[in-house]
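Not every chain is included here, but those present sit where they belong.
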Amino acid sequence: MRTGVWLVGARGSVATTSIVGALALRAGLAGPTGCVTELPELRGPALPAFTDLVFGGHDVVSTPLAKRAEALAAAGVLPGRLVAALPEELAAVEHELRPAPTAGTQADRAAAIVRDLSDFRHRHGLDRVVVVNVSATEPAARPHPAHADPAALHAALAGPDEVLPPSSLYAYAAVTAGCPYVDFTPSTGLRLPALGALAAERGLPYAGHDGKTGETLVKSVLAPMFAMRHLAVRSWSGVNLLGGGDGATLADPAANAAKVESKQRVLGETLGYEPQGGTRIEYVEELGDFKTAWDLVTFAGFLGTRMRMEFTWHGCDSALAAPLVLDLARLTAAAHAAGLAGPLADLAFFFKDPLGAPTHSLAEQWQRLREFTRRLHSGGGHADRG
Amino acid sequence: MRTGVWLVGARGSVATTSIVGALALRAGLAGPTGCVTELPELRGPALPAFTDLVFGGHDVVSTPLAKRAEALAAAGVLPGRLVAALPEELAAVEHELRPAPTAGTQADRAAAIVRDLSDFRHRHGLDRVVVVNVSATEPAARPHPAHADPAALHAALAGPDEVLPPSSLYAYAAVTAGCPYVDFTPSTGLRLPALGALAAERGLPYAGHDGKTGETLVKSVLAPMFAMRHLAVRSWSGVNLLGGGDGATLADPAANAAKVESKQRVLGETLGYEPQGGTRIEYVEELGDFKTAWDLVTFAGFLGTRMRMEFTWHGCDSALAAPLVLDLARLTAAAHAAGLAGPLADLAFFFKDPLGAPTHSLAEQWQRLREFTRRLHSGGGHADRG
């Protein structure tokens, strides 16, 4: 089952780490630490092998992939020896990267993306191509009447307006090209009624959104802990200090707001009430690709006794996100092969703000993910239409 | 279903908080924060109501319960207004407390305990009495051949030796008196083959051991998080600073070792490997009934990238333990009423070192606990023999 993985934002830190990692895994130079689809509970025949993955993608910048990989190695995100060991493999992926189309109407640009996707699929004889958005977070999208309905959308895209934010234009093109789609960012992506309808029409599965890689991951186990123990969380306040490309983007208040809202959702939905406090994102360039989050939780126990918990998470976002990108590409490909369509709510495990939001408890999400892969591996769903 | 709760260590901080809390709940002066059996997922008709609980117990010290409660209020563990509002109720419980028997052979002392338990039961017309050990942690017990077998144990207890550690003598007496038993401490208690055999003979359920109230609670959700994400935990080091009675006891290296071992078990069993590092317990009198734990976790992600997490837990052990004592008394009473016998592995949710150790993941333990209570409420198990 040869599977294309088309990365929107293909020269970014997450994408580059995903590519180097997949190449290293394929070459037997690295193990699958961080890849949940390689855990005994989840792995199995329905998932494409790492050797079956072929990478391509779009980006607005043109820095060579190898340069980006070297920069990540210098920053301690990747081992330099892996980059040094894979020059030809990286060059081969470089060959599959395309500049983001910028000319013409949005319809013209969508058509160019569809062409790139189809060419990629045919060039490599792929059973399918999963499109994964790992580009920088956008500000919240401005509403537009054409977002409600496929026909209106078609018409509007041919006009001069910027009807869709970039992430949604890629989602539109992916659906048009018959490709399953994964939203790894908090950007709008496929979350517009018109795009959901189109994906349903085309029988395409999609997953999202906003990869859960740090503070929210921890929240998704600690909040259920407080809930299961019937402890009353009085306040939960957090700060995220981050450098790197995403940090700079999130310094923009509008993007910050989108991300922060998705970060706090887990609390209210898990606890059943909203504790005081909020989450802040601050850009500190010096931290580079690493992120430090600090959270303070105050809570009351029996008879009202006040207690508190603090945690500091010092993680490398790219190293945490990249294996999940590979997991999601494999799982979404397998879902497509199994004939599943629409939002994959069973992949909530991976996301801060999961589609269909069945639960925000990591343990329950894990349970659903296990059952989902079990069904896939036992041939559940429809026959492979690839 | 009138249920006795007999506390071994009845004048200690945990017992006193349990008693004041139960009296306050019964009087409508406090809510059930921290009582998991009052969560919608668990509550139901099989559990004795708070108004059905009658308290008694043994202790080696004789400080009046009301004095202990006032001291806890002064230390910020209990609201003073509750203590002030319940003088008669506390006096009534005071009336049910007995000095720990100290005269004669261990057989004589066991007989005295059995008499106290039976008298308590008859005096109040109780359906059953659950014995809960909340006394100070003992050093690890010295092995004795009579631990292996009920008959040998009977014989040895009549002699001059200290065959059983105190916690196990209480467990022996509880079983002899036909009482279900809960081990809330890391002491030996019922965990000797001879005692397990006796409980089975008598058809008695028991639960244990070592209430999970702080650092280990957090570990039981964080360790599964690392496992579910396939992250490689490299080291997990912790320190527990605690004052109060238990702190002083644990300053004793032998008791410390017992507790520490039970604290680290969750890691190896959840992760499938032993990370480096260990857990320390230090006595800092100044901290009183509060405990501060700090843990550092270092872990590797995709391609070996090193990351770290720290947490500080600042909890009041008594306030965390007391509602669980009430939960365990209710659940064990209901299990007994339902005709269940032997170790209650489904109560692993409450313990650092659960009997039968089905899993150390809090989420899985919660799942088992939900199913267990569902069965109880739907009349599962045998008929009430109370």
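For reference, chains read A and B in written order, and residue numbers begin at 1 within each chain.
Note that a residue touches a chain if its C-beta (ideal position, glycine included) is under 8 Å from a C-beta of that chain, and two chains touch if they have at least 3 such contacts.
None of the values given here were measured: they were computed from a predicted structure.
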Whole-complex count of the repeated chain (2 shown) stands at 4
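Rule of thumb we're sticking to: only the chains that are shown with their structure count from here on.
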Between the Cα centroids of chain A and chain B the separation in whole angstrom comes to 43
Listed in rising order, the residues of chain B that touch chain A in the complex are 17, 20-21, 24, 30, 32-36, 38-39, 76-79, 82, 217-218, 221-222, 224-225, 228-232, 300-316, 319-320, 322-323, 349, 361-364, 366
